[in-house]
Each structure stands twice: as structure tokens, then as C-alpha cells.
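All protein chains of the complex are present and in place, except for one that has been dropped.
Per-chain residue numbering starts at 1, and chain names A and B are given in the order in which the chains are listed.
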Amino acid sequence: MKSFPLIWSNLFRRRVRTFLTLFSIVAAFLLFGLLRSIAGAFEMGVNVAGVDRLMVSPKYSMVDGLPISHLAQIEAVEGVDTATHMTWFGGTYQNPINFFPKFPVQPRFYFDMYSEYIIDPLQLDEFERIRTAAVASAELAEEFGWQIGDRIPIEGDIWLRGDGSNLWEFELVGTYRVGDEDTDFPSFLFNYEYFDEARVPETQGIVSNFMVRVSDPDQAAEVSARIDAQFENSINPTRTATEEEANRQFAAQVGDIGLIMNSILSAVFFTILLLTANTMTQALRERIPELAVLKTLGFTDRRVAFLVLLESVLLCGIGGAIGIALSGIALQALGPELEGFLGQIEISAATTLSGVGIALLLGVIVGLNPALSARRLQVVEALRK
Amino acid sequence: MSIVELQQVSRHFTKGKQTVEVLDNIDLTIEEGDFLALMGPSGSGKTTLLNLIGGLDQPTAGSIEVAGQQLVGLSSRKLAQWRARNIGFIFQFYNLLPILSARRNVELPLLLTRLGGGQRKRNADVALTIVGLADRARHKPGELSGGQQQRVAIARAIVADPRILVCDEPTGDLDRETADEILDLLELLNRKHGKTIIMVTHDPKAASHARHTLYLDKGNLVREAA
Partner (left out) sequence: MWAQIFQISLLNLRNLPQRLGSSSVIVVGIGGVVAVLVAILAMAAGFSATLNRSGAPDRAIVLRGGSSSAELSSTIDNRQRQFVSTLDGVRLSSSELYTVADIPKRATLLPSNVVIRGVEQSAFEIRPEVRIIEGRNFTPGRSELIAGRAASEQFLGIDLGATVELRQSEWTVVGIFEAEGSAYESELWTDLAIAQSAFRRFSLISSMRLQLEQPAAVDSLQAEFDNNPSIDLSVTSEEEFFRGQSEFLTTLITGFGYGVALIMAVGAMFAALNTMYAAVSTRTVEIATLRALGFGATPVVFSVIAESVALALIGGLLGAAVAWFGFNGYTVSTLNQGSFSQVAFDFAVSPDILVTGIVWALALGMAGGLFPALQAARMPITRALRGD
């Protein structure tokens, strides 16, 4: 890159223009980073999913619930390695705005199933031992300032207590993390045994889902079919899908967030394309004699074209990189505000890479026409002015 | 030994239906080491002739051999590479890149060579020293006088050590005194460094620095004794 200083100085020939253009590009990629990350948060459940896990749901609606007696039958199905269950609790912690999912689970089996969740073994022992114990994702505990040993009151709505109250109280005995930081998801887990005993007797024995680990991931489809066949004629038929598929279906209920984000981004990038193209065309126009001089010095047509092209790629690349970096910082700052309802938002490696890719592509598209003009430029004509 | 050899060279320009015959069957031989002044009224085709010799333009007809290379029919890419090795250009309005320092301007032609950064910088400094501007290496063209800018342009023209310098009215924009300095410099390059120089000028005093003078008139060359 011997010509780098040349390209660099050209870029800053008209400082004001370059900076204004750069800021516009930065704004565009800041939006890109933010919107893609928000869309990513909606799709995150899809990514967190393990390939060898199946999700068994009630056939007709996820609000129905399934009898716990299904568990033993599922475990007996050929190809099933282990199975456990969880229940959607609903409920409110202090204020409806503090939304996070809460699940009664079987402690040991749950952490066995979600082997990517990392918890201190001693804390897991406590979780299993103490009836009213609960554990929270580290993110969540941090957000609400919970300490180990704190009592956490949750107001029940779907599940009421048999003693007539609807105040559930849990003791925090541990926190856990997801191995891969990118896919952390705030959740609050407590002991199913306690939950089942305490809830209204008529509602006992009902869970929301079973999670199943299959012995051979390649057999997932067959095992799913076998589980569903097992319950087809019972009064609680099931629908089994890979965890990924189940999460995707749930996310789709909200609507096509990805489509909305991409529509906005298309508008943004169209504008940026036009703006940057305009800047580059202006930059080329006022520099025609200089490009001619370079050609007299022996720079080939192609080389001159490359100089022009690289200039626009550099501008867009820098703008894109700054914009995406800013979106990372902004997400970090806004994270706690947004996490309540979107789960953990972080800018993913895929977003970063695709952002940089789009920025470079933008540079090429924008620079192509000026580069071709520079290439065609006739020295003799250009020097005559 | 001749370094420039033009045979039956014509250059016509067509604008719409009109054809202007700027150069008409020109023969010209220039010996290596010559310092040739090219004079003639405005619009007589001096720049056109220089552009042909410098490999910037192609003739309508004829043959042009410069520095042992037949230029007619060469691709634009081959011509560019040939120019980088053999020709240094000096223009009336200097044509420096305003955004680059003097040193970076001088260094430009070396970007086309294999030289490393350090070597390029040293060579550029040598060229600047030859033109007497070693102390202005970091200045931008806008911070230099006309004469100094032209010196930088000369340094740029010689930095890659070409055999031929092509100058189009190099003193046309300068006052008498500065012009003389520039002409002295060219003379030095011709005598001490052996550069073949072809210089277009309107100024008989400038022409007197050259070894020979040629007149271009109505598409024809008239040779006069120096």
C-alpha cells in the first residue's frame, strides 16, 4: 500500500466535506448495529438452542399445559436420552415493567439438560436441597442487585397458592452464566417440587413443556414423531420440535421484527449510498487535472482507478467501523434499560462482520463510477482544461 | 545517437465535421544530450508535438521512436509504464498535487518503482537538493512561490532518473529573474546530468539557454541555427 498516504491526503482535501460525509456514514452504521442487535435479541432464542434438544409442547396451544405423567412415558421412547420439564410461571417482581421469565424446574435435571449453563456445583446442591430455593442468571441478579441469601417475592398470576395467597417467596441460593456470553438470557429458576406442592391442588401436576435430549441428533425428526405418536390419542396430545424450531415459532408470533428492521435499514442505506456517491463525484470532479498529472507521471489507468476506488472504500470502511463500534458502546450503555423486555442485547460477531462487509461493499458501489471515469480520463484532454 | 526519431508524423483533430491539421508530415530527429527549444505562435501545435514525444498522445499517421521504443500503437498501459521510466514532465502551471508536501510530490513517480519507503524518501531528498529546495521538503505547494513550485516540479521530473525531460513553457508563469534561475537549473541538468531536454517556450531569452532552437509554423518545422 505504497499509495496509502496519497489516498489518505486526498480524503482530507476538503476536510469539512469528508467529515460530514463520514458522520452520515457513522450514523447509518450506528443504526445498523443497533437495529440488527435488537432483531438479534428476538432471534436469540433460536441461536441459544442446542442441536440435540427437542421441545415437547401441548399440541393445540402453548397455554394449555401437559400432565407431568407424560415425563416417564417420554423417557421410555426409543432414542430419548434424558428428559425434564419446565413451567411458565408468569408472575410479577415488584412492577410489571420488571419482566423476566420465571420457571419452576427440576434443578439437577435442568442444569444437566442445559449443559451450557454454568453454575457452581455447591450452589446447585443448595438449589436442590432447599425447598424454596431459586437461582437467577448472573445478569439478572446484577440488574436487581440481588445477593445470595436474599428473599425474592414474586406475585403470582397464572399460578395461585393453595393457601389462598398469591405471594410466592424464594430464597436466592446461586447464580449461573451461559458459557457463550453472546447468548445470555435473563431467567429465574426455582424448585418445581415446592411449586407443585404449594399451588392450588386442582392445578397440581401440570407443566408447560418437556425438554428432551436425544441420543443421536441425526435421529431428532424420528424421535419427535415417536413422541407425538405416543400421545396422539390421549386427552393431552403433544407437538414436538427441535428447540430451535420451537423458539423460531414463538419469536414469529411477535411479527417479523427482522423484516421491519431490514426495511428501515434499506431506507437508511439507500440514502447513504446517494450521499456518499455525491461526495465522491464532487471529489472526482475537482481533481481531474491531478489525476491527469498522475497519468503523465506513468501511473497506469488501472492504478489511477484503484486510487479513486480505494478512497471511497476507505471512507465507507472507516465510517462503518466507527458506527458499529458506537453501536456497541450504545448497547452497553442502554443495555440495562432494554434488557427488561428484550433479554440481553449485544452486538454479535455476525452483525459486526456483516456491517463491515456492507460498509466495504458500499465503498465499492459508490466508488465504482468515479473510478471508471478516472480510468477513462484522457490525459491530453484533461490537461487542456 | 538519436533519442527521438519522428517520421512523417501527422496529428489531426476532428471537431464535428471540421478537421484541424495541427501537425502535417513532420520529420524530427533529436540527439541524446541535446537541449532543444521549440518556438512558434500560439496554437501552432507545440504542445501537441510535446505530447506525442512524451507518449501522452498518438499521431494520426507516422512513426515515433523515443528512447529506443516505437510509441505508435502501444497500449495505454505500456505507454504509462514507458513514461514512468523514460520521461519527466514539466508544465507551465507546475501541476503539483496541492494536498501533498513537496517531498511527497517528488516521491510520486517512485511509487511506481520497487523502491522501499526509506529509499524513496532519500531519492526524493536528493532530487530536492539538486533543485535547491532541500529545506522545503515539508511544505505544501500553496506555501511555496511560483519559482519554488516549479523547482519541486523539476525535482519530481528527475527523481526517477528519466533520460528525457519534456517542458511545456516552464517559465511562462514566472518573472524574469526566477525564470533565469529555472533555466539555469535546466541547463545544469542538461550539461551535468546528461538529460535530453525538449522545451517549448515563447521567450527568445529562454531559448538562448538551449543548444538548438526549432520553429513550428503552420504545421511545419523550420530549423534555425542556435
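Everything that follows uses one rule, which is that a residue touches a chain if its C-beta (ideal position, glycine included) is under 8 Å from a C-beta of that chain, and two chains touch if they have at least 3 such contacts.
Owing to the predicted nature of the structure, the values given are computational and were not obtained by experimental measurement.
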Taking the complete complex into account, which shown chains does the hidden chain touch?
A
Only one of A:A28, A:A133, A:V214 or A:I227 touches the unshown chain, namely A:A28
Going by the contact rule already stated, which one of A:T82, A:T132, A:N166 or A:Q378 would touch the omitted chain in the full complex?
A:N166
Would you indicate which residue among A:A76, A:L274, A:I329 or A:L372 is in contact with the undisplayed chain?
A:L274
Identify the residue among A:I118, A:I148 or A:A252 that touches the chain left out of the display.
A:A252
Tell me where the left-out chain touches subunit A, residue by residue.
16-17, 20-21, 23-28, 30-31, 34-35, 60-63, 90, 92, 96-97, 155-158, 160, 166, 235, 237, 248-249, 252-256, 264, 267-268, 270-272, 274-275, 278-279, 281-282, 341
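Simple rule for what comes next: only the chains that are shown with their structure count from here on.
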Per the centroid of Cα atoms for each chain, what is the distance between subunit A and subunit B, given in Å?
63
For subunit B, which residues are in contact with subunit A within the complex?
51, 54, 56-57, 76-77, 80-85, 87, 89, 91, 95, 97-100, 104, 108-109, 111-112, 117, 156, 160
Subunit B-facing residues of subunit A, complex:
2-3, 5-6, 9-10, 12-13, 289-290, 293-302, 379-380, 383
